[in-house]
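All protein chains of the complex are present and in place, except for one that has been dropped.
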Amino acid sequence: MSEPQGPGTELRTADEDPLHRRLGLKDDEFDRIVATLGRQPRPAELAMYGAMWSEHCSYKSSKRYLRTLPTEGASVLVGPGQDAGAIDVGDGWAAVFKMESHSHPSAIEPYQGAATGVGGIVRDIISMGARPVALLDPLMFGPLEHERNRWLFEGVVAGIGGYGNCIGVPTVGGEIRFAGPHTANPSVDVMCLGLARAEDLVTSSSRSAHAGSLMVLYGASTGRDGIGGVSVLASATLEEGSTAARPSVQIGDPFAEKLLIEASLELIERGLLEGLQDLGGAGITCAVSESAARAEMGAQLDLDAVPLREPGMEAFEILTSESQERMLAIVHPSKLGDVTAVCARWGLGIAVIATLVDGGALTVTHDGAVVAEMPARSLTDEGPEYDRPREPRPAVEGEEDPTFTRFNGDVRTAFMDVLAAPNVASKRWVFEQYDSIVQGQTVAGAGGDAAVVRVPGTLKGLALSTDGKGRFGALDPYLGAAHAVAEAARNVAVTGARPLAITNCMNFGNPERPAVMWEFSESIRGMADACLGLDTPVTGGNVSFYNESAGSAIWPTPVIGMVGLIEDYRLRVPAGFPRAGLAIYLLGETFAELGGSEFAETVLGVVAGRPPALDLQKEAALHRVLLAAASQDVLASAHDPAEGGLAIALAESAIEGGHGFAVTLAGDLPAHVMLFSESASRAVVSVAPEREDGLLGEAVDHGVPATRLGETGGSAVLFDGLFETSVQELREVYETALPRLLGETGAP
Amino acid sequence: MTARTPRIGVITFPGSLDDRDALAAVATMGGTGVSLWHGDHDLRSVDAVVLPGGFSYGDYLRCGAIATHAPIMEEVRAFAAIGGPVLGICNGFQVLCESRLLPGALIRNRSLRFVCREVTLRVETSQSVVTADLTPGETLAMPIKHGEGAFVARTQELVRMRSEGLVVFRYAGADGVVDDAHDPNGSLENIAGVRNAAGNVVGLMPHPEHAVDPDVGATGGQSVFASLLSSALAVAGS
Amino acid sequence: MTFSFEVLVSLKPGLADPAGKAVLSALPALGWTNVGAVHVGKHIALTLDAPDESTARAQVEAMADRLLSNPVIEDFRILDVAREP
Partner (left out) sequence: MTFSFEVLVSLKPGLADPAGKAVLSALPALGWTNVGAVHVGKHIALTLDAPDESTARAQVEAMADRLLSNPVIEDFRILDVAREP
């Protein structure tokens, strides 16, 4: 929780508005505070409610929808509501994971915005008692033709690398999409996966604290940066003349974060903690009130004990500062000496700032006087909740579905254009800036469908993929969300791993607009249905609203982070054709479905039509075939057609593996539809000739159509009857497209 | 000579990242890994010392600059002075240059970007503790991952390095050809690793510790660690 | 005429300065315990051709604002000017 939400665009000037409105609190919310307290609130109290009841911290617009998501499953250890979700991956290990956005700060200062986004999600994972072992970074930007978009893109990528590389957590995957509506509003989501021994996980979340337990703040000192990040303090004055010195952007200190990781894990391993909480949105206010509320207690918080970076900070500043790289531990007084020693060894500052007390009251003192007093739960659990009006977007009249647009162009040219489209072309320029191998467990990094990292000391591998389908979502938010889940699961399944559970980040516009609220509710419905159909429960996530400017919102884009399990990582299936002489099969069927496709946008210049249909039973059946075949070592390669369809999937397998192919695409569909349709629930696989029967057997057993397309081999690439090219030419087009757009030649 | 396994120390500085990976590589190659702590004045009777990769002290100011002043570095200097094998990998290489135990310095990659990819190294000399078992001209595949790995030295120093054969590894093509197209970071003369005059102190930017396990990548690091282990035993036995 | 300028770019006050903090905490181990604050920023030296100094300076200011610093987090200051004939 660390993303500023709700730019203060609707705020009137400070003079004509009472304080609560300047803090982003509505009049009825103010009344609710007065009712809770039984008196007029003090300024610091208002600042605390303003931060905690902000959209970002309270989920007041989204809560009622999030409750409808499927959250239960055999492997789920910790569902939504904690700092991160956790699933059981066997051998006593828990996989802890969560995704979060840092889009708004990144739009102002891309390097630091993205860097501090990495820091925030990593602390969520640490606070569950897990060692962070992988990062993924799904990103969305406006077109690179614009200088500002290039600046944002290069800055965000550098920031993610700058922070992630320096803390020793490999960045193993992600996604990059470009779309017009992201020009003013880039989406910067980051997912982190951690591993914990299941028993340590319980320790850190059991909150065995009791009255007299100490709340210990450790890590960086508290400054005036990022105050009001989550509410609107940054865009309004609290009291006369006190805002000038408060920067809204923060500078990340990955070195401090690395020390936090090591110190925190040592504290947990040695059993020195009763609870652990990261500091993100709403800073100390959130961490202290949540810790107290979870323990069903109150707390006595002394702001004079907080180590400050600057003199003269006011109570509300200390309470709501979002200074980075801080953690809050709950410690039994008898363990304080040991905790202090561990922090000292790692060079971290430490201070006892609060004590847990019986009863539910949170009392805050500053300069020796009480500045705030309220029930802790009133901040965390008793905030407002809204059922905001929704209104379906009107259907666009007279727009032709590109599926039925006659195409008279040259398919070879179209193919090369789609291959070079920034959404499709190689993202090597990005992922080579990330350390993807530190910790020594990366079996497969970026470049394939899902990354695979080993569970240390076992043969198990975790397969990870992030996927968003903005273009589909723009045309049908229900289908967009469902497809995102299905594609994420498919990306995991093609590597031979069983999809287990998801996290997500919901990237949307202003929820106060009925059209956006409708998109949101439809997306939740699509995500819920797909997660149920594929048996991949939701363990957590994050909602990022207000991604719009001048009334123009980003496309409704839930980004899904899928975690899958492969029992023996040595059986992982690569995406590339590993050798010549293999038979190439298409599993699944191609339909006339070009609505919202890459072909439609790149070649026809339209984002229109109906996205492909999605049959979740067919999708699940495909996964079963892939898993069965992979576990018997039948598959030499497997890759799923996504943006750009079958033609691009074949090309990518050839480029990745370094072997050409010859295929015949038979059927009644026009050539461009065969090549570029983005029908779901398909995979392109290659098998050794002696394994073809094995594959076909599985396909028949699970009712999945399997069509033999041709063979791998040679340096030529032949679409029989259509066109011919070479692996060399494909690679050239695929690898140089992005560097060229950035004005580089692609030299090392 | 004894049959005992060599004890290889790996220093953890605040911000070291590949310390665990280096310990794992030592174990994989048959040595005993020993953790060393930056704040100690104790090398725990190891037979060789590895300064691992990472971002010691955040690499703020200059890579490796602050680590140079850590208490353990006094012990490393003394150990190096009596011929003890010392290997600096990536950030460890930067620390050794900053400490003047190795010639030259490492500055930002010419692309100004961090780069993580597999490269090929050509072995330039067998007169070092990590190439004693290798033949000049041989190639090794292993990954690089750094933002400040461009090796630089002033002309005079470079001339001396050439004449004394202090270059241990150069970036090359898979066929061993050394040219600008295979220089991933703008290093002078494709220099990827260097040694001191005695050959007991070596630093390189690529990561041999990430190239010993075939399940997660290349294996060019195996022979580097094998040489280090045998050099460690040889020095200990002499 | 050719003018030389130096531009100093530093983080805005109030922002965390991790590099400065790292240097500050390294100094005591080297024997210096009397340093109160350290801030690390950038120094950019450049030469440019312009008809006169005020034109040159105006250009350097524009460059510092648009390219050499990010005004959201950094301040800059133009140091000297020297003219080379």
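First chain written, first letter: the chains are A, B and C, and each begins at residue 1.
Criterion: a contact is a pair of C-beta atoms (placed from the backbone, for glycine too) under 8 Å apart; a residue touches a chain by one contact, two chains touch by 3 or more.
On a predicted model such as this, the values are computed, not experimentally measured, just so you know.
In terms of the touch definition stated at the top, the absent chain reaches B, C within the entire complex.
When the full complex is taken into account, the listed residue touching the unshown chain is B:C97, out of B:L23, B:L36 or B:C97. Although one chain is not drawn, the whole complex shows that of B:I11, B:A80, B:V129 or B:A150 it is B:A150 that touches it. Listed for chain C, the residues touching the missing chain in the whole complex are 2, 6, 8-10, 23, 26-27, 30, 32, 34-50, 59, 63, 66-68.
For chain B, the residues touching the absent chain in the complete assembly are 61-62, 65-66, 69, 97-98, 100, 104-105, 107-112, 150, 152-155, 157, 186.
Just so it is clear, only the chains that are shown with their structure count from here on.
Centroids of chain B and chain C (each the mean of its C-alpha atoms) stand 35 Å apart. In chain B, the residues that reach two or more other chains under the touch definition are 57-58, 60.
Shared interface positions of chain C, i.e. residues touching 2 or more other chains, are given as 18, 22.
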